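This report concerns only the one structure given below.
Just one protein chain is left out here, and the rest sit where they should.
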Amino acid sequence: MWNSIPPLLKGTVVTLELTFLLLVVGLAVGIPLALGQVYGGRGLVLLSSIYEQIFRSIPALVLLFLFFFGSSFIGLNISAFLSAVLALGFRSSAYQSQIFRGAIQSIPQGQMTAARSLGMGKFQAIRHIILPQALRLSLPPWSNEYSSVVKDTSLAYAVGVIELVREGRYIIVRTFEPMIIYITIAVIYFILTYAGNKSLGYLEEKLKVPGFETKGRKE
Amino acid sequence: MSVNQAVTLKVENIHKTYSREEVLKGISFEVKKGETKVIIGPSGTGKSTLLRCVNRLTVPDAGRIWLDGTEITHPRTDINKVRQSIGMVFQDFNLFSHLSALDNVRIGLIKVKKMEKGEATEEAMRQLARVGLEDKAAAYPAELSGGQQQRVSIARALAMGPKLMLFDEPTSALDPELIGEVLEAMRDLAESGMTMVVVSHEMGFARSVCNEIVFIENGVIVEQGPPYLLFEDPQHQRTKQFLCKITELYGKSERK
Partner (left out) sequence: MAKRKMGLVFAVVVLMVLVLGSGVISPAAEKKVYIVASDISWLPFEWKNEAGNYVGFELDVMREIAKLEGYRIEIKDVTWSSIIPGVEAGKYDIGASGVTITGKREEVVDFSEPYWKSDQAVLIRKDSGLNIITALSEGRTVGAQKGTTGADWIQINLIEKGVKVELKLYETYSLAVLDLVNENIDAVLQDEPASRASVAKEKAIEIAGIIVTGEEFGFLVKDGDPYGLLSKINEGMKKLHASGQWDKLVAKYFGE
């Protein structure tokens, strides 16, 4: 049992890499998407909605295959890992944009008004006034997205990424002892999820502004 | 009160319609440099809308507005630049919730006026001191009382060095005991020579500092004139009625 730990840890590292990168993709696409939906003109709002609908309606597994095989179809040769990062990343961006959109929309209109009345341009106001508040508000639901995404990475095996679950399967095929391996894997996922949520909670504490959660209520 | 002849704000024939109802039906007035004008009238008569037209937060359907010779309503005017010269104080304060009082006052200087941080901090502290809140510089809006928040928002607007200050019912959201401190700050400001347009029903304030009261009802200016005239000898029955009513509700004298 103990010599199954090293390969499982190898798989864990891959799982973590996958998780981190896809969350970054999700963030990088999700924030502009949310901004487009809140502040954009009709065209932008429509496009963002379509994008969101598509990536939330297609099962993750199907998206993985679409990216992996579809890429060669258009002449691009991307690795399994990259297609997993992109497929799951874009999918996450659709969910993340929802989170950010909700947060942005929950900020009272007066914040933007006050910023504009100081002479800030729209983007300045978004950057310095709206986003700092929206991102703080987004932390709890984003923590959920993290938990979700960590588990989704196990689907990447389908396009050949050797992550934690796959490493576990190699061992089971060899030893015919599934329970101990699966329990170990479950514990590892638990630790990953718990540690991640705890870290995000810590971040939330650090960024906390007195009375911020109760903002919106008047004196 | 000494008043310059130069006209700071000129509002000409403003019309605005909201969902098929015409809220402003041709408002025109002038504010000279150093003057304080108070706009009164029943709720929903577009007073806020009028103020918001001045810094183009709302775009009027017709009419023109000039600030010191620059036409605000002209489509090619850089409105962000103009807004730096107009300070606005809101009924709901609208302090930036994630920033301390100091940062609230500072941010416009740093990000919009591109001031150096040190210089901006000095100026911000000066403004906070002016409204009597220098010791609350590190406090966050949620930690301040309503009156304190409003004073910080006045400091925030003043820090930008505006030519004109707009007040949109600045004390309407405050508890009675807190109104006084805000009115005091506003009075000091008026006496120091700031050009101000105030929408309010604080008659004590109006009587003591303003040069002219403008009474708007149903989208038009019913009557305007110096306070003593409107209170003692109003031209219109409606003016008299309205003034009586709010004096009854809000008292004649200033609250401390």
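Some observations on this one:
As written, the chain order gives the labels A and B, with residue 1 at the start of each chain.
The definition used in the following text is that a residue touches a chain if its C-beta (ideal position, glycine included) is under 8 Å from a C-beta of that chain, and two chains touch if they have at least 3 such contacts.
Since the structure is predicted, the reported quantities are computational estimates derived from the model, not experimental observations.
Across the whole complex, the hidden chain's contacts among the shown chains comprise A. When you scan A:Y39, A:Y170 or A:F212 for touch with the missing chain, the hit is A:Y170. The residue from A:F69, A:F123 or A:Y194 that touches the chain not shown here is A:F69.
The chain omitted from view is touched by exactly one of A:V159, A:I185 or A:V209, namely A:V159.
Residue positions on subunit A in contact with the hidden chain: 3, 6-7, 10, 65, 68-69, 72-77, 80, 157-160, 162, 166, 169-174, 176, 178, in rising order.
In the analysis below, only the chains that are shown with their structure count from here on.
Distance from the subunit A centre to the subunit B centre is 45 Å, each centre being the mean of its Cα atoms.
Contact residues on subunit A toward subunit B in their complex (touch as defined above): 108, 110-111, 113-121, 124, 128-129, 132-133, 136, 209-212, 214-215, 218-219.
For subunit B in complex with subunit A, the touching residues are 55, 57, 80-84, 86-88, 90, 92, 94-99, 107-108, 111-112, 140-143, 145-146, 149, 153, 156-157, 160, 173-175, 178.
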